[in-house]
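Heads up, one of the protein chains got dropped from this complex, but the rest are sitting where they should.
Let's turn to chain A:
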Amino acid sequence: MFDLSGKCALVTGASGGIGAEIARALHARGAVVGLSGTREAPLRELADELGERAHVLPCDLSDAEAVEALPKAAIEAMGALDILVNNAGITRDTLFMRLKDEDWQAVIDVNLTAAMRLCRGAVRGMIKARWGRIINITSVVGTTGNPGQANYCAAKAGLVGLSKSLAQEVAARGITVNCIAPGFIATAMTDKLTDDQKAGILGAVPMGAMGTPVDIAAAVVYLASSEAGYVTGATLHVNGGMAMV
């Protein structure tokens, strides 16, 4: 089950905690992985850790031209692009009343527009191959909303709409498009929270614990697998029960 041997997967945001774990999990199942991110050093480190079948593909997702070039670079490096994981994301949190156009635009550009461009670049080859997996990492807040994150929530909810539309267009070609919506996941970002903040968050999680990047990576492996071929247009919520939608 869940064997990904011979499949080539591109993971954006692979320098981050969740992205790196996604890449590790796909690689462990036999996939060739393309590690993309803005910072090259952590990508190199991860590639060294993984050894064979790992390619470093740096890309600044706020640069439209660089984004357009990434799927091609991935296909050149790996030979194909069977699995696309749009994991990269940024935040520019601020109360809506103070939300500046540039905070809105930066988050939409990276979290939504770049993902759209990568889907567009990847889907052509997938259609030809009659097989493909697109997995967009969204967030629980794309469904529930969150104060201070109107831009981020809008981008994540937008990604869900994009995924469902694309899923319908390419379903008959053996391509699935799904979302994974993490809840609170322990990463470098959440390490910065105070104990009080963490206690407040965990009060809202029935499981009483934060998730880990491994929880997200396991969901990615499932949706990337041939076994998940009948699942499309879905959002898999991985959030310890904090929002049951």
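Assume a contact is a pair of C-beta atoms (placed from the backbone, for glycine too) under 8 Å apart; a residue touches a chain by one contact, two chains touch by 3 or more; residues count from 1.
Heads up, the rule we're going with is that contacts and distances are computed from a predicted model.
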| item | value |
| --- | --- |
| Protein name (UniProt record) of the chain left out of view, among "Amino acid ABC transporter ATP-binding protein", "Acyl carrier protein", "Glycerol kinase" or "NADH-quinone oxidoreductase subunit D" | "Acyl carrier protein" |
| Listed residues A:170, A:210 or A:238, member touching the removed chain | A:170 |
| Which residue of A:127, A:157, A:218 or A:243 touches the chain not shown here | A:127 |
| Residue ranges of chain A at the interface with the undisplayed chain | 124, 127-128, 169-170, 172-173 |
